[in-house]
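Please find one structure pasted underneath; my questions will follow.
Note that one protein chain is taken out, while the other chains of the complex remain in position.
What follows is chain A.
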Amino acid sequence: MSASLAAPAPGGFGRITLRLVLIGAVLLLALLPVLNRLPMDSALHVSDFIVSITGKWITYAVLALAIDLAWGYAGILSLGHGAFFALGGYAIGMHLMRLIGPRGVYGHPTLPDFMVFLGYQELPWYWLGFDHFPFAVFMAMAVPGSLALVVGFLAFRSRITGVYLSIITQALTYALMLAFFRNDMGFGGNNGFTDFKELLGMPLNTSSARSTLFYASLILLLGALWLCTIVTRSKLGRVLVAIRDAESRVRFLGYNVTNHKLFVFVLSAMIAGLAGALYVPQVGIINPGEFSPGNSIEAVIWVAVGGRGSLVGALLGAFSVNALKTWLTTVAPDLWLFALGGLFVAVTLFLPRGLIGLFSKAPK
């Protein structure tokens, strides 16, 4: 039996149906770059815009999965997951910057433009290694993972939970934003990184790069979904649910709760980091704005809207809220924040189990 809040009850939208819908949705997504290749005048042609924005949403969906794993299952409401996402993005951004090589405006063989501009003589030590793609990918997981390990260790060991943990994580992402704004950090200050040229020998901003990154994101999504499913269906998943609902009781059963929370928090941060690493080459820019506290809150709202404690719910939330955002910010950009807030309140009041709750009956 699954231990999710949205465990399908008899007579509800069963697990098989859910799985079929999921497979259908993935196939449909996988088809988008193919339809993009059709001639413009074909009725089935899908625009570049649709492909690139969907690719971006897929990375958001991975972030939503990561948040749901920590919040929906283990009850760790992090309001700083955007920081893990952004750190993953910066890691791959550093690699993309290194790959620009002498093609920068200043034509320096190794130093990125902003370093030449700021008078750097050589690469800072922490930039070493980022010219290798595998190293950058490793760091996109290792940096968020280590940060989560340190913050989580300090917080969980001191039994900081609930709203206090949320505030700490929110402060974390805010502090990182301020730090990354500084020019002397060596991460491009408020401009961040942009003007990327290529990745893995593939010129960016071409249709084939777009579809490659799209498929890579889709594979990441499926991998993350698979991993989260393994975790949540295991006994560990049930321990996490138990911690979420009655943390102190779990201790009296002999579980060292700190370790379980740390495990899931670090895993979640690494998944978020990988999502960020695929986001940045698709949008072509990373700057400290990605650390802004609002981003983390927005991502938590995706999960709340979709249905926390259900992995499919998190995906549903990420896609539907972002689709709404894209539509609303073109027709009435000023309304978006009100709509987001209203949506959150409405879901909390009327759909405590999120959109996914519409499809599966409440457990008895």
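Observations
Operating definition for what follows: a residue touches a chain if its C-beta (ideal position, glycine included) is under 8 Å from a C-beta of that chain, and two chains touch if they have at least 3 such contacts; residues count from 1.
By definition in this document, contacts and distances are computed from a predicted model.
The UniProt record for the undisplayed chain lists the protein name "Urea ABC transporter ATP-binding protein UrtD", from the options "Cytochrome o ubiquinol oxidase subunit 1", "Pyruvate dehydrogenase E1 component subunit alpha", "Urea ABC transporter ATP-binding protein UrtD" or "PadR family transcriptional regulator".
Annotation: of A:241, A:280 or A:347, A:241 touches the absent chain (contact as defined above).
Residue A:231 is the one among A:199, A:213 or A:231 that touches the chain missing from this view.
The omitted chain makes contact with just one of the residues A:39, A:254 or A:333: A:254. The omitted chain makes contact with chain A at the following residues, 1, 3, 5, 230-231, 234-236, 238-239, 241-242, 244-246, 248-257, 259-260, 262-264, 363-364.
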